[in-house]
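As you look at this complex, bear in mind that one protein chain is not there, while each of the others sits in place.
Up next is subunit A:
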Amino acid sequence: MENLSIISGHLLEAAFISYLVGVILFTWSAAKKRQRYLERFAFGITAAGWLAQLGFFTLRWIYSGHAPVSNLFEFMTFFGMMLILVLLIMYRFYRFPLIAVTALVISILIIGCAAMFPREVAPLVPSLQSHWLYIHVTTAALGEAVLSVSFFVGFLYILHETNQEKQHKTARVIEGFLVLILSVAGYVLLAFLFRMFGYTANVTGAEASIIYQLPPFFVPSDTVSSPFPIQIMVPDWLRGENAAQKFNTMILSLLAGCVLYMLIRIFTRKRIGAALQPLVRKLPKNALDDIGYRSVAVGFPIFTLGALIFAMIWAQQAWDRFWGWDPKEVWALVTWLFYAAYLHIRMQKGWQGIRSAWLAVIGFCIIMFNLLAVNLLIVGLHAYA
């Protein structure tokens, strides 16, 4: 049995590497003129990676005895897997390598972040022991994955439409967004490197001590001693659970993101948005707009079913109320309301195209907020872990 767990871990690594190769190949084929074999190869590698991840999922399920969607590590890897699944299906209809690149990058980052959370197989508390656990979580994740497609194409649409010479404000917003995405990459890289070298720092406070996995630049305001020479006390009002540590991680990730951004800019010698634009310009923008709307039209019912209806049926059984205004529930409702608004606003004249694209970006931010921030910043019943 122990072996299953080990094999399953290796399968996830294999999947991760395949996705990385997939990104490179898809980017290559996006940069060149149409090259069927290259695209096919990229698709094949990604599909193989997906199968490996399916293997990871299945083995982990067999080993732990329950669907591996019960903590943040498991849920995030599953969400990444659903993103890839949606990408693979979509690619059969719309063969645009750039969309695949965007989707893969986001999935890789999500799976990368997932791996930084505790990965042990955890037993299920009684309220989670229900078939609804995987019915609810899998449909909700699938719905969110389909909805995310509208962000991928929306972002490309914005890149496509932005006049890098004239619309400086929009161009800067795009760069800012890229820095954010790079910061996530920066976080994964930093966390991975420091973990590889086994770095930990024990910061002792007046009441408790905290173990940092990254160098502790920012420490709680009551710190007594820290092994690191630089100590910046976080302001007093930041006092949630491990607030200083989270703040430290955030700032370091942003810094790493900026460094990555600079490196890329040195290489491209213009705004990244401007460097990407020639690639994006090859895409037909009407098709992008169309795919964006379609993905919301398809994803919204799935999301409603999984994240609201199934969730409510289960909550009624497990907690005797189908709705309890728990932060995770509330943010599912916010997501739902937002995409309902998207559908109506798009019916109005003049709201297709670029404005819809911006809405799709906001929608994805809400989904990500619910995936990560609600668990990390706001405590609630769902707070996995």
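The rule is simple: a residue touches a chain if its C-beta (ideal position, glycine included) is under 8 Å from a C-beta of that chain, and two chains touch if they have at least 3 such contacts; residues count from 1.
Please note the rule applied: contacts and distances are computed from a predicted model.
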Item to check | Undisplayed chain, where the name is taken from the UniProt record, one of "Cytochrome c biogenesis protein", "Hydrogenase assembly chaperone hypC/hupF", "Aspartyl/glutamyl-tRNA(Asn/Gln) amidotransferase subunit B" or "Biotin-dependent carboxyltransferase" | outcome: "Cytochrome c biogenesis protein"
Item to check | Candidate in contact with the missing chain, chosen from A:Val259, A:Ala274, A:Val298 or A:Met368 | outcome: A:Val298
Checklist entry - Given the contact definition stated above, which residue among A:His10, A:Lys32 or A:His344 touches the chain not shown here? => result A:His344
Checklist entry - Residues of subunit A in contact with the chain that isn't shown? => result 1-2, 5, 63-64, 118, 120-123, 125-127, 129-130, 237, 239, 285-287, 289-290, 293-294, 297-298, 300-301, 304-305, 308-309, 312, 316-320, 322, 324-327, 330-331, 333-334, 337-338, 340-341, 344-345, 347-350, 352-353, 374, 378-380
